[in-house]
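One chain of protein is taken out of this complex; the other chains stay put.
Presenting chain A:
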Amino acid sequence: MAEDELKLLGMWASPFAIRVRMMLEEKGLSYEYIEQDLLNKSELLLKHNPIHKKVPVLIHGNRDICESLVILQYIDEKWSKTGPPILPIDPYDRAIARFWAMYIDDKLLPSFIGFMKATTEEAKAEKIADTRTALELLEGAFKKCSAGKDFFGGDSIGYLDVTLGSQLGWIETAERISGAKLLDEAKVPLLVDWAKRFLTLNCAKKTLPTVEQLEKYARELQVTRWKVATAN
């Protein structure tokens, strides 16, 4: 493979893979996308991510980069002269961005996925509450990070925009399945506006699955893998 060829091993519904695709789009980088079947992992995936055996994996020439947030930072540093920076320049702002990205992945995502996996009404209610709490904290984070501008990254999208943006389809899916409003303009108005703006961007349109696709997939997972009895 040529030294500078880019390949991405991903999965259409994975927010972790989606965020990398969003950033590659933003940077205008060409790459070969290779869809992975996570229930039947390919030799390619096992070869390029032997430790975790997960997507996404960015293959750059003969180098493998794993873990979505590590990949985003790699793209930022490798193509620092192409387009605006992904992470802020100031060390404190970078620390804040890294903190909230961790929070999004460690607290927000497990909450709404946890809701879809929950089998009791009590557990469902708890996960919905956790999701709402997480979004309210992120509303505050958005206010600080955006400093009045359109995105977490300011005038252009950055690390936090793609980290959270890659999950928007899933959040809406959780809303449909639960019947509960999560991105509620009464509670998190700034995030609701940000989400609307984000979804109009090319990088979002090109990489996010539709909510219909995700809902179908989520309901399938509920039955087959998560063993959740569903009403509809």
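The rule is short, and it goes like this: a contact is a pair of C-beta atoms (placed from the backbone, for glycine too) under 8 Å apart; a residue touches a chain by one contact, two chains touch by 3 or more; residues count from 1.
Quick note on the criterion: contacts and distances are computed from a predicted model.
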UniProt names the one chain left off this complex as which of "Histidine-containing phosphotransfer protein", "Probable glutathione S-transferase GSTU1", "Rab-like protein 3" or "Nuclear cap binding protein subunit 1"? "Probable glutathione S-transferase GSTU1"
Just to verify: which one of A:16, A:103 or A:159 makes contact with the chain not shown? A:103
Kindly state which of the options A:55, A:71, A:86 or A:128 is in contact with the chain not pictured. A:71
Check each of A:95, A:123 or A:223 against the chain that is not shown and name the one that touches it. A:95
Contacting the left-out chain in the complete assembly, out of A:11, A:29, A:44 or A:137: A:137
Just checking the interface: what residues of chain A touch the absent partner chain? 51, 60, 63, 65-67, 70-71, 73-74, 77-78, 91-92, 94-95, 98-99, 102-103, 137
